[in-house]
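Every protein chain of the complex appears in place save one, which is left out.
On to subunit A.
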């Protein structure tokens, strides 16, 4: 977490030594009096070069990254697909080996896939796959909000949260043994009847509901990641799960700040309280996924969703969701099960648009 340093007589010094270059951090000085700081900095760091600019800023007025923030700052590692080299390499690789016939999508047992003793009992994998669906839809909804211009900085933040939601959705599938064509088949080619999204998904329309939905989904992913790491410490996929958890906790903070703002502002208070109540009421099914192997069409009242696991997770979710300083949550006391085919017209539209281009191409063209 970024922090605010405490040594109040220390000033950080920034200098620019040539036009067109950037201002650089050159060091720090101690000055008991603010009015002397700039002059002391000049004598300390401005004795050789012709400086164009010299800025000093009190250390306690800064918000600085901590060592633990390094993973969050590693954009190149976290988002390789936005480097110029990524599409270049794709193009080169595909030129080298044009697939005559599309390889069938594959799903192998690996990473998060578990042997199940009782096929009726949902396991962590089932819960992850269901949350991946939620994250995929959420990521797309947030993508549209990049141009909603609530504010420019907010637009950029929403863009990052949306991209991370999409990336996490993909990573989860890969950890569950999907290869890339299988990831695409799952997100693009499945009929709505085969999706098990949360009931939160159909509410991701207006901004207050997106704030509430973003908050509960981030909280749920963070909770599940924590529980997964506890279940198998030392697993090779642990770093990927930890990265997902850390990023989702940042998202959670973002949505909490929004929740507090919308709840405190007179003009938005009522609307947000209603949206928050409705969304949290739907969020009882965050850990309510049924085993994927059960197939679709299982009646809602059928097998209970792994009571012990779901109850634990749900309790942890309630702590995170309740702890936001905003309006009251209506999260149910206990977990609710998910059903196939929900998501309403929001999911239906999203799926039909996602297929609009794919349907006109041979399988395997897009990757």
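A few points about this structure:
One rule holds for everything that comes next: contacts are C-beta pairs under 8 Å (C-beta built on N, C-alpha and C of every residue); 3 or more make two chains touch, one makes a residue touch a chain; residues count from 1.
One rule holds in what follows: contacts and distances are computed from a predicted model.
When the unshown chain is looked up in UniProt, the name that turns up among "Hydrogenase 4 membrane subunit", "Cytochrome c biogenesis protein ResB", "1,2-phenylacetyl-CoA epoxidase subunit A" or "3-methyl-2-oxobutanoate dehydrogenase subunit VorB" is "1,2-phenylacetyl-CoA epoxidase subunit A". The chain omitted from view is touched by exactly one of A:9, A:154 or A:281, namely A:154. In the complete complex, the hidden chain is touched by one of A:77, A:345 or A:367, namely A:367.
Among A:4, A:74, A:264 or A:319, only A:264 touches the chain left out of the display. Listed here are the subunit A residues that touch the chain not shown: 18-20, 22, 50, 52-53, 79, 81-88, 90-91, 94-95, 98-99, 139-140, 143-144, 146-156, 159-160, 162-163, 166-167, 169-170, 180, 183-184, 187-188, 207-208, 258, 260-262, 264-265, 267-268, 271, 350, 353-354, 356-358, 360-362, 364-367.
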